[in-house]
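As you look at this complex, bear in mind that one protein chain is not there, while each of the others sits in place.
After this line comes chain A, so read on.
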Amino acid sequence: MSDHHLAQLNIGLLRAPLDSPAMAGFVALLDPINALADTSPGFVWRLRGEGADDATGVRVFGEEILVNLSVWETYEALWNFTYRSDHLEAMRRRREWFTRMREAFLVLWWVPAGHVPDVEEARDRLALFRERGASPAAFSFRDPMPAPSAAPRA
């Protein structure tokens, strides 16, 4: 049992407001994909808005920017959910719903098991990744970093 978990932030710039017909396909996937995440092996936590089951109401990065913030037990658990579950279909179609961003839109970092990251922490990690590129403090699927080794016993 590792004493670190993997935190994940990704943001998406909406092509249209969520209630527009162009976004209906995405909105229809929200509940099933969130439910799939919740029951996926290694899932720990995901951000939800006040009184909501998803984070679509959390617009701290901008009015048109959706936030997805979650924590997973291992890198493999997050990778398998992202790319080896029905979530992949949503990934494949993401350009229908989100405008491509020039800068990085996803960042990963290790947190002590039990720690719940807030959006400020997530924003700092994304800023760090955008500024310096991959490091153990902020990286991506392209440059995975190993979990910090367990602290020596006192």
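Just so we're on the same page, a residue touches a chain if its C-beta (ideal position, glycine included) is under 8 Å from a C-beta of that chain, and two chains touch if they have at least 3 such contacts; residues count from 1.
Following the convention adopted for this analysis, contacts and distances are computed from a predicted model.
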Chain not present in the shown complex, as UniProt names it (candidates "Predicted transcriptional regulator, ArsR family", "Protein ImuA", "Molybdate transport system permease protein" or "Energy-coupling factor transporter ATP-binding protein EcfA2"): "Predicted transcriptional regulator, ArsR family"
Chain A, residues in touch with the chain not shown (by the definition above): 80, 82-86, 88-89, 91-92, 94-95, 100, 142
